[in-house]
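One protein chain is absent from this view; the other protein chains keep their places.
Every chain is named by a letter (A and B) in the order it is written, and numbering of its residues begins at 1.
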Amino acid sequence: MRDVEMMTGNTAAAWAARLADVDYIPAYPITPQTEIIETLAKWINEGVMKAKLVQLESEHSMLTAAGTASLAGARVFTSTSSQGLLYGFEMLYNIAGWRAPMVLVNVSRAVAAPITLEPDHNDVLSARDSGFMQFHAERCQDVLDLVLMAYRVSEDRRVMLPSIVNMDGFYLSFTREPVGLLDKEEVAEFLPPYSHPQAFKARRHVVKGPAVIGGHLYTFFKHNIHESITRAAQVFDEAAEKFQSITGRKLEAVEGFLLDDAEYVLVITNSFTTTAKRAVVKLREKGVPAGLAKVVMLRPFPAKIIVEKLKNRKAVAVFDQNISQGFGGIIYSETAAALYHVKNRPETLLSVVGGLGGKFTTLEEFEYVFSLLANPDKVGAGKPLFLFRKDELRDVERAMKLAGVEGEM
Amino acid sequence: METRFKTLREFPLDEYLSPGATMCAGCGGMIVLRIFHKALGGNVVIVNAAGCLTLLQVYPYTPLKSSWMYTAFASAPAGAQGIRDALDILMEKGKLPQGEDLKVVVLTGDGAAYDIGLQSSSGAIERGLDFYYLVYDNEAYGNTGFQRSGATPFGSSTTTTPPTNLNPAGYSGMKKDLFEIWRSHNPPYLATIAPSHVVDMLRKIETASGFRGPKLFISLSPCPTGWGFDPSETIKLSRLAVECGVWPLKEAVYGKVRHTVVPKVLKPVEEYLRRQNRYAHLFTPTRQEEAINFIQEKVNEYWLKVSATEGHEVIKPINLAEKQTE
Partner (left out) sequence: MNLKSIYPPHGIRIYWGPMLRIRFHGRGGQGVKTSSRILGRAAFLAGFLAQDSPIYGAERRGAPVVAFTRISDSVILERGFIFNPHIVVVMDESLIGDWLARPLEGLLRGGVALINTAQAGAPLEVSDSHVVVRLNITDEALKIIGRPVISAPAAASAAKITGLIRKKQVLEATVEELTELGLAEETVEKNLRLVSEVYDMTPHHSIKINEEPSRSLEVVDLRSDRVVFSDILEVGNAYLRKTGNWRVFTPVVDYGRCTGCMVCYVYCPDSAVKLDPDKKPVIDYENCKGCLICVLECPMRAITFVREAKAYA
């Protein structure tokens, strides 16, 4: 094995689990995640990885087993996508409430109906209130790095909460690029062994998940999760510093790109960031002061950092690859809330919704968004702008005609 | 097989449940859980799905002296899978001493076992998970106020199958045969038990503990609150259910069935039905002869089949109505 190898996002996720020496992998197939568990199953069966992989009968069961195994003291890895995440959704709140610090890789895929395969982030963002931390990847390298980071932050005794590492289906999951690995010693230096202070064992019995009757007790425990996940931001920074000292790779909760002197800023997450960066470069070549802020850590929400990065800018657009029906972009609303109390906040905050169901967002579309920022008068305040091209609409009309649906758009 | 349980004299005296649980007075499920735990010993983690017994643990209290994990309504067997697998792999990797091992027990009511968790239990059994599953079957969703479940028998009144003029019999479907569903997975051990028949229960748990893999128990759990009888009659109702042939006591080792308690003469089901408010509509204001006979016929058919396959002789009860007309 080379230090750096061509691999897909899925393979990078599997490698992260292997490097983390996970003990247990409850699994269930779903496109586009399946390659992760296939890779792990192969390694385990070949004997190059010592762990137990069990295929459950649903994601609901898979997540249940993941949570309980973590409470029994095993380091647990699992992965899913889209409908699978939603099928097991109930367990996300449970796992966080149990304080089971497992790591789940979500390979984003838009949620049915209509059923589809390509990504947007409504699946993973539905989990944003659950108590799972969320780290979102732009590149295959991020997948590997963020999974290792997630274990370190999750298992920290000041946190003890689960994490989701998100990558886009297809754009990362099936896309190969060079990914750097860590050797055993490096991992050992970065990631201490996992133990749970109150794991199931014969010597000391413990009751987990008891009913809590009375809102005050419930509130107390929920607040404790909130406090812990908020504290995780600090723990993430410490871990990132250590990670950089070992690998030389810098990980940030919010990563700026040509941001320092930027007047027009795009806020974005996940794999479309790459194309958006290209647009920023192009605009810079034309002398436009464009910049980009990539949100890597969605939970805990890095409001302070976002404020630091966005204050004093002329205009900001938030690119949401998701839609909160009846409202608009989810990250837009969170960004707006973060900026509310800031005096020198940008005058224009534009909400852009694009890439739903993996709809390709072109370089030109990102350039268009920046052009709107320079002419904010053209933008309807507070109204989400749906990026949709004319050629795409023509194709929709053609398809509707073939489907026998009458009428013009 | 040699057993250490021949009479109540051998009843285990170690106690794993403290008093003070908030279950209804006279709860049949509690009797079974207490005895079951005695037979298993103390090194146990119980994995629970939503149901009455979920509220054994209300923070900060627990009657259990063993470990407990509440999971979710649909996935207690998967929760057991996670714990069992974790303990196994941690011991295999040398991260956990063998002495720290626990027996993993799934404990659910019939709602979880027959309905919402059926998929999860099927998966766990099929994978050969080494665990015990104890169902306390009170034949309805007791914890939410007695709604019909897949375990509700024909003729039972529940809050979602109320007997009315349009629907005089109460529930008009049939109780799901979970024993046969589970048996089709060919688990090493499967049995029905009843709180009244303690020695039978202890022997079965003892037999089961000799197997690796799924060890499954479905227990009748007379429910004073839901069934409508005086809490003192829990054991009496359990005994009647067995004696009337309504609740057959049996076991299946790798699928081979054997009845462990065979009534020589079946008592009429009416003796069992009459003592419970959930069947009161079958008797007042007018006697629903057809429905009562239907229940009796189903019981007779069952035992005729048992007689034919296992060679027991069971005499069906004299039909009381026929007797009256003679």
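Just so we're on the same page, contacts are C-beta pairs under 8 Å (C-beta built on N, C-alpha and C of every residue); 3 or more make two chains touch, one makes a residue touch a chain.
Note that the coordinates shown come from a computational prediction; the quantities given were computed from them, not determined experimentally.
Engineer: Over the full complex, note down every shown chain the hidden chain is touching.
Structural biologist: Spelled out, the missing chain touches these shown chains: A, B.
Engineer: Using the document's definition of touch, tell me which of B:207, B:225 or B:293 contacts the absent chain.
Structural biologist: Only one listed residue reaches the unshown chain, and that is B:225.
Engineer: Could you tell which one of A:121, A:136, A:152 or A:205 touches the chain left off the display?
Structural biologist: A:205
Engineer: To test your reading of the contact rule: which positions on chain A touch the chain that is missing from view?
Structural biologist: These residues of chain A touch the chain that is not shown: 97, 99, 157-160, 198, 204-213, 219-221, 223-224, 227-228.
Engineer: Could I get the residues of chain B that touch the absent chain, sorted low to high?
Structural biologist: 8-9, 11, 13, 15, 17-28, 30-31, 34-35, 52, 55-67, 162, 195, 198, 224-225, 230-236
Heads up, the rule we're going with is that only the chains that are shown with their structure count from here on.
Engineer: Note which residues of chain B are touching chain A in the complex, please.
Structural biologist: Touch list, chain B to chain A: 43, 45, 47, 54-55, 57-60, 62, 64-72, 74-75, 77-83, 85-90, 92-93, 95-96, 99-102, 119-120, 122-123, 127.
Engineer: Can you tell me which positions in chain A touch chain B when the two form their complex?
Structural biologist: Contacts found on chain A: 23-24, 26, 50-52, 54, 56-58, 60-62, 64-74, 76, 90-91, 94, 193, 200-203, 205-213, 217.
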